[in-house]
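Here the complex is missing one protein chain, while the rest keep their positions.
Just so it is clear, A and B label the chains in written order, and each chain counts residues from 1 on its own.
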Amino acid sequence: MKKTEPENPGAFSRRTFFKNMGTVAATAATAQVTSVAAELEKVNAEKVIGPNAVPVTLKVNGEKLKLLLEPRVTLLDALRNYSSLTGAKEGCDRATCGACTVLLGDTPIYSCQKLAIEAQGHEITTVEGLAKNEKLSKVQQAFLDKDALQCGYCTPGFVMSVTALLKKNPNLNADDVKHACAGNTCRCGAHPRILQAALKAAGVETASKTEVIDYA
Amino acid sequence: MPNWPAETKYISRSTARVDAPEKVTGKARYSSDIQANGWLYGMILRSKWPAAKIVSVNLDRARQISGIKAAVLARECPFNIRYYGEEIAAVAGSTKQSCLDALRAIEVQAEVRHEFVVNETEARKADSPPVWENSPNAPANPRAHENGSVDTAFPECAAVSEGFYSTPVQIHNPMETAGNTVSWTDDGLTEWSSTQGISSVRDGLAGALKLEHSKVRVITEYMGGGFGAKFGAGVEGVLAAKLSKEAKAPVRLMLTRFDQALAVGNRPSSFQKIKIGALADGTLHAFEAENYGTAGIGAGGDSGGGGGGADIPMPYIYKVPNTRVKQSAVAVNAGAARAFRAPGHPPASFGMESAMDDLAAKLGIDPLELRLKNDPNEIRQREYKLGAEKFGWKEKYHKPGSSKGVVKTGIGCAGAAWPAGGGSRDTHGDAQINPDGSIEIRLGVQDIGTGTRTVIAVVAAEILGLKPEQITVRVGDTNFPPGPGSGGSTTCPSVSPTVFDICTKALQQLQTQSGIADARGANWFAACKKLGVNPLVVRGQWQQGLSADHACGVQFAEVEVDTETGLVTVKKVLAVHDCGLIINKITLESQINGGIIMGMGYALYEERVMDDLSGVVLNPNFETYKLPGIADVPEIEIILINMPERGVIGIGEPATVPTAGAIANAVFNAIGARVGSLPITPAKILAALGKVPPFVTA
Partner (left out) sequence: MKAFEYATAHSTDSARQLVADKGAYLAGGNDLLGLLKDYLVSANILVNIKSLPGLDKIEPGKNSWTIGSLVTVAQIEDDAHIKKVFPGLHEAASEVASQQIRNVATVGGNLAQHSRCWYFRHRDTVCLKKDGDLCYARNGENRYHSLFTGNSCISPVVSSLATIFASFDATAIVLRDGKETRMNMAELYHRAWENPLAHNSLTNGDLILRVEIPTSRPRSAYLQASDKHMFDWALVSCAAAAEVVDGKLKSPRVALGSISPVPHQVEAANQFLDGKVLDEATATQAADLILKDAKPLEHNAYKVPLAHALIRRTLLKLKGDA
């Protein structure tokens, strides 16, 4: 997984400092060099933000959300309570149920256990960002076709986990799906159909084993 | 008498869930998603003591926290706390963070009581601390219900089995916790509630807030599961309304997952001592049982009082000529029980069906044979036979514990009966047919994930000769014609006849008004056009003759038990269920899958754990309150017994009743030793196999 350096408002890198210094540092006499070194030390001290709200920019589903958030606000909180993106759900707020699953880049994470400020600099995808021009994604369509949902509260999380898996492994099998979705909880019991939907999205057709027998 | 059509295009087939697009795209707005203008976040402060007298509560410092707009008490001081997690106060603020800070700033003066009891076996003892003053935790001499004469019957038996079977307190734990978003208007109050009963919420709110019913509107467009826990306004609903009034802004107050395990219901436990005897030919002859369980401080909504609601039907589905049953509920300092998917039946089925297999072992016969010999119900008899054939029972059956190897396989079965499931005559709805041919059907019922909207669309499409996707279904609003709460597996048999009636009447009126004799199908748009400018609105209600009650069901389970580690894998469950006329097959199958998986959780993983010393719930989370995951779920096969002549019957509850019994019996068949206590954990399996060293106190 490639880690992108999170954008950190206020952090001042050595490079930026030198760029701005231009020719001054290069032509300094000893005394000036010493004072430059002292300046360097000061700006290299990492910028501390918070505890009050700070500007946070989140790129979600291709669009920029410009918010004002305390550092302790989680990504899930930011989505649900500071924007209209309520697709990701709060099921436990303790990284145990997966209802809050979103993608950072191609990587599924629990948004309830990720600080919003640390989600900056990533391409965040939520369930609202999957359908293109009202057309359901392959995974969403498969969930619909296989009735891989009941109350629907866990559904966004599962859809994100399966979407991420399918991208990483287009030839997924049942074991892959279980491994990828073990971190998603469903109380209604849609699991068998979620498995079928994931396989269908990968082009593998399965059928529920149901027989209807007339009593009479 | 109305009749369902004999030939159908949509009924009994499979139509995709009509609200699936909203759910898979995140467009569906649940009560926890509502973002009313200027809304505030609400949060509840709960008691950290299992027993205390709250003398005073100071909200001043909490009110001063930046962002806090309201703070209210749950009750007038002084008041008693009787369980860990009981509500004390609530706050509303512009952010979650301000609420968290405010809760920590609330000052509570309490006289903490160190006398409390959370263990039901301890609570029964005469010297146990009383949960309610001047009231014993359990009746000293519970009444016995008797039939025939057990004392003379037992000696007549060729085989008698005695066993002890227990089930834990189970927490509903729907994915969406309990809660509401509340907004006061000039006219009254709107509450978006995560509920199974919009009318019950309205009733509760109106009463608590002294409002006229007509001023209270409850909306539940989508809700994230209930399983019986979500009826009534709840303490949290009333608190949200009070906060909203004080703050003059909408308030969204959802319980946390932690809170969910403490205060909004659970399934009572059971401790069943069963003695069962049969004659030489296998006929059940005598049955004696003593059972007790806890419904917390009592059964009911906000607080029960006393110890009601832990009784279970015994000897469940079997008719035994000589019986004696004594049951009692035990009060403990824990949250009150609430109805939970087939109340009383899963523990009853588990205990009884375990006893049956133990008796079969004593008799030396196949437990399926014992059931066929004794099950009085014709439908279940048929279900057992059909299921056994498909399952391969005869080929797979072996004597308990006789399979070879370290990993042993076993099979088991169990039966269910669900007496309810009939329709409610208090179901109303209307249809609005527009001149452009669009149609909207409105019912004041809920879709709790069962597929109610789809059922409505399917029945309407069938009667009107349209496609289900042409029907706009609106549910979950007390502004719509009223319907029953979603419980008892009654929703499908309530709405189906109602929609039948609405659409039959609407069709007649449309035909009359348009002059077109048959307005269905191809003639629909022409007929509608003739309406002119005004839509046609037709009201209907539930009609007799299209639904029935009482569903059965049997389930077969195949398990593997690793006898060295105690780990259990359920390989397969075959469910054979009847529910009268099948309205929509694909959503029906999902209901059965869900019931089985919930039953499997009950059998193998779920248990509310209380700590005796501190009185707290130790596992108010998904980490140690364990729900089945996708890797635990077995292969599920379903046989649906089609009985269209009976009309529509519900399925939600019967589907979860026999699963634990079937799995427990399969485990017994695999290892030849009985684990009579749910959940069946590796620890209990290893103990049953005699592999656990005895505990020696230091």
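Note that contacts are C-beta pairs under 8 Å (C-beta built on N, C-alpha and C of every residue); 3 or more make two chains touch, one makes a residue touch a chain.
Nothing here was measured: the structure is a model prediction, and the numbers come from that model.
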Touching residue (missing chain; options B:233, B:386, B:475 or B:604): B:604
Sole residue of B:426, B:564 or B:635 that reaches the chain not shown, by the stated touch rule: B:564
For chain A, residues in touch with the removed chain: 1, 3, 5-6, 8, 11, 13, 44-52, 70-72, 74, 93-95, 98, 101, 107-110, 113-115, 117-118, 161, 178-184
For chain B, residues in touch with the removed chain: 48, 84, 97, 100-101, 562, 564-567, 569, 604-605, 609, 611-614, 616, 618-619, 623-624, 626, 628-632, 681-683, 686-687, 691-695
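Here, only the chains that are shown with their structure count from here on.
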Mean-CA-position distance for chain B and chain A (Å): 33
Chain A partner contacts - residues on chain B that touch it in the complex: 12, 16-17, 19-30, 32-33, 35, 41, 95-97, 173-176, 222-225, 227, 254, 256-257, 379, 382, 386, 390, 448-451, 578, 582, 585-587, 589-591, 593-598, 621-623, 627-631, 633, 635-643, 645
Sites on chain A touched by chain B in the complex: 70, 72-73, 77, 80-81, 84-94, 96-97, 99, 126-128, 130-131, 136, 140, 143-145, 147, 149-156, 159, 177-179, 181-182, 184-195, 208-216
